[in-house]
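Missing here: one protein chain of the complex. Every other protein chain is in place.
All chains are identified by letter, namely A, B and C, in their written order; residue positions are counted from 1 within each chain.
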Amino acid sequence: MTADKRLRGIFTPNIVPLDGQGEINEPELRRYTDWLIDRGVHGLYPNGSTGEFTRFTVEERRRIIAIMTDQTRGRVPILAGAAEANVRETLRACEYYHELGVRAVAIVSPYYYKLSPPAVYAYFREIGRNTPVDVTLYNIPMFASPIDVPTVQRLSEEFERIVAIKDSSGDLPHMIRMIAAVRPNRPDFSFLTGWDSVLMPMLLIGCDGGTNATSGVVPEVTRKLYDLTVAGRIDEARELQFKIVRLFDAMLFSTDFPEGVRASLALRGIEPGMGRQPLSEGQQSDLKVVRDTLQCLLAESGFADEPVGGCPPAGRVDPQEVSHIVQGVLAELKRRGLAD
Amino acid sequence: MTADKRLRGIFTPNIVPLDGQGEINEPELRRYTDWLIDRGVHGLYPNGSTGEFTRFTVEERRRIIAIMTDQTRGRVPILAGAAEANVRETLRACEYYHELGVRAVAIVSPYYYKLSPPAVYAYFREIGRNTPVDVTLYNIPMFASPIDVPTVQRLSEEFERIVAIKDSSGDLPHMIRMIAAVRPNRPDFSFLTGWDSVLMPMLLIGCDGGTNATSGVVPEVTRKLYDLTVAGRIDEARELQFKIVRLFDAMLFSTDFPEGVRASLALRGIEPGMGRQPLSEGQQSDLKVVRDTLQCLLAESGFADEPVGGCPPAGRVDPQEVSHIVQGVLAELKRRGLAD
Amino acid sequence: MTADKRLRGIFTPNIVPLDGQGEINEPELRRYTDWLIDRGVHGLYPNGSTGEFTRFTVEERRRIIAIMTDQTRGRVPILAGAAEANVRETLRACEYYHELGVRAVAIVSPYYYKLSPPAVYAYFREIGRNTPVDVTLYNIPMFASPIDVPTVQRLSEEFERIVAIKDSSGDLPHMIRMIAAVRPNRPDFSFLTGWDSVLMPMLLIGCDGGTNATSGVVPEVTRKLYDLTVAGRIDEARELQFKIVRLFDAMLFSTDFPEGVRASLALRGIEPGMGRQPLSEGQQSDLKVVRDTLQCLLAESGFADEPVGGCPPAGRVDPQEVSHIVQGVLAELKRRGLAD
Partner (left out) sequence: MTADKRLRGIFTPNIVPLDGQGEINEPELRRYTDWLIDRGVHGLYPNGSTGEFTRFTVEERRRIIAIMTDQTRGRVPILAGAAEANVRETLRACEYYHELGVRAVAIVSPYYYKLSPPAVYAYFREIGRNTPVDVTLYNIPMFASPIDVPTVQRLSEEFERIVAIKDSSGDLPHMIRMIAAVRPNRPDFSFLTGWDSVLMPMLLIGCDGGTNATSGVVPEVTRKLYDLTVAGRIDEARELQFKIVRLFDAMLFSTDFPEGVRASLALRGIEPGMGRQPLSEGQQSDLKVVRDTLQCLLAESGFADEPVGGCPPAGRVDPQEVSHIVQGVLAELKRRGLAD
């Protein structure tokens, strides 16, 4: 067990393109897979939250992994989201994805019910005992039962097959506590952050990489932020981190997740299609505004043309605008219990 | 549309008994169905949160409704939980349950992702437009995206097929706001509370009934609380409400939900089997203490013998004990984001 | 110690009228005191949250109690808010208010810092040991450190001078747990609710009264709601409770507390003056809308003329309007951490 074995770099949690009937658009998913690999992401992470795993059926989730492993053909490692209705079903998914050749699975803590730490431990213990493939714990407390530090430490010490945690809390001190608790005994254990707004600081305090939604839209930027940070080019990295915060805020908080990701992707020439969660008329017209904001942010880095109406003066693309959107929507999120 | 058509009374959200292999124990589920009907519940509510619907597969959820409609044979109405991965799948479940003859379906707001009110509206609008069977909205903000008052009002005015809301927030002012907003235009719309601790006050401020976990364990008591309250026998009702609070607290907060329900049920002679969510050793030994507390509470009303070690002096069965458990576990719940 | 000694009824938490210089308007405070007593409130509760105690100096808080005890001359009992910077200062206030002849003091749990239950206990223990006057605990978890059930129980059992709790959580099950834990040993202990939206159900589950902001504006209505509920006239009481919810929501959630109370009071002919917390231009113009809504609600019960622009059709004064305001502002409140 050495640090060399750690999962490292940017793993893209990808959206699954749908066709006009709401079915998986296999050709576009294959094209998107290539597009991402060509732009430098270190790995792929299908069936994550960005990938809307809960909105697909069991069979569809399996087909997504089958298509992507087939298309990737080992060029980059795949982390396959494998959470199903219960331990037994989840283990079946692990087995199937193992046969397909994924590098590891990622398993979100049980959701809907909010479980206590001992119950979370007991769930992952069953997984750890029986999985044929490496497992990444997936902690996303805004959606699922939290995985606390003692639980991560205990699981890491008891099960070699549990090799990493993907943490989407965005909580720096929490990450520091986890690394301090786990790394001494498991130098091969990997820490990935799922919160794009803190990718640079997370890498600087010891994370190994990230599973970042922005990398599905601007893989060039997220990858470069990773490279600059790892190279210690702090000033340049900071500048990119600030850009990523604006894009992430706009994608995440200005509409129901992950519609902002879908809208951004369309601007990059990938056709995500309409999502399965229906939108109200209000949401659809809001989305037009969001799209313009996103287009300006992308245009700023040369990834899109400016929208017809133009953008705010260069160098300062509406930080206030975005800020106001964010403030408003944070309030909304809190109302919905998504944020604290 | 008149008030006479409203769903009224106590609908039991039932646990699904499992056998030694973790499979649905059909004979025990049939026996439990009869047991509940014999003890006076007004209706049944399978595939709810107490029924652990998320831990079963699509096929198992369908089988549960098939078994229970077959066993019930119209003696009491069935509210069938019908939420699936997305609108289309949910509508398929609605169609199937309609064919099976359920009185209505109950559909929880989308979960995992926390949706905005417009998105919640858009989701139920699709359901409202296409369902062949009456629909009960299911609001449980601690687990799923909240359904706010304007959304309930709008849905109630646009879709006749949406006939009720089951609200598990336990929030009295929220219920008052909903009734004030909806009842003038929809006198036939029914309001059911899923929060046992406030069943009496909810009925007194205008609710039509409840979907209460305690009614799966002590149907006699929950039914009597309903009857006394509706009859205006406030002092007697209050006394029962206080008992229900103690039982509900002990069942809900002293262990991971719904293990307390399972433990209580075993004390009443129904064999729930082991749940699908694995338990740690600590949880298992904690559960023994919980079982004793529950047994004392049941013994107090004559529904069980006292445990071997005896119970605290009659008349004051450990209010402090329960209180301490509750306080401790509320803290825990808050940590897990389950309570505020 | 018998139930006969309990504090009972409606204690009005009164605003303190200010003059053009922002100083205490003594004549108007005296007139308001009489106005309230004349309209039937059972007692007065100055220096509470509605009374903006934190925005006055130590000397001003004392002067408020001196004026009101002088004006009241024993016609109704006074609960005097006595919280100061630390235990010693609080005890000094207790002594002074005792000399002034108040019935009891009310002491909010320490705020700013959020204290643990043992620290809250230790604070009130010092008070309990040294106070010369009866003490009402004041639990308002949205503003101050919560006082949990075991703490209330322990304090009630150790200190005879602690005679009541004023609870503004609005949490029915919490109130039930408190009553169950305390009443057996302290039949003289009083439970008052500070949450107007649940006054009727709180009384029905065993509360003795309330300290309700609405009673400062429509004392006739709050008093009548109390009387009807205590008399068991449930249907009439429910109707008033629904009205109170609308008024309370509009007063509380449509602007920064307690500006809605101040606006309502002006409509009743009491001149509260401008508050000490400055208002932005936006808040001031919002307040005009709020004032119209409040005026319509008051007009409905004959306590004000309709505003110049008229009101929505009688019998259904903008439940949706209020509902929308409430929803929007609840979101806002949550953003500010005020609501959960």
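Keep this in mind: contacts are C-beta pairs under 8 Å (C-beta built on N, C-alpha and C of every residue); 3 or more make two chains touch, one makes a residue touch a chain.
Bear in mind the structure is a predicted one, so any value in this text is a computation, not a measurement.
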Notebook entry, point to check: Among A:V198, A:V221, A:I270 or A:C296, which residue is in contact with the omitted chain in the full complex?
Noted result: A:V198
Checklist line | Selected residue (touches chain absent from view) among A:G20, A:G74, A:P184 or A:G309 | finding: A:P184
Checklist line | For subunit A, the residues touching the chain missing from this view | finding: 117, 148-150, 153, 170, 172-173, 176-177, 179-181, 184, 197-198, 200-201, 204-206, 232, 234, 238, 241-242, 245-246, 249, 316, 319-320, 323-324, 326-327, 340
Item checked: Residue ranges of subunit C at the interface with the undisplayed chain -> 22, 49, 54-58, 85-89, 110-116, 118-119, 121-123, 125-126, 141-146, 256-257, 276-280, 282-283, 332-333, 335-338
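Everything below uses one rule, namely that only the chains that are shown with their structure count from here on.
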Check: Measuring from the mean C-alpha position of subunit A to the mean C-alpha position of subunit C, what distance in angstrom results?
Finding: 47
Margin query: Nearest whole angstrom, what separates the Cα centre of subunit B from the Cα centre of subunit C?
Written below: 35
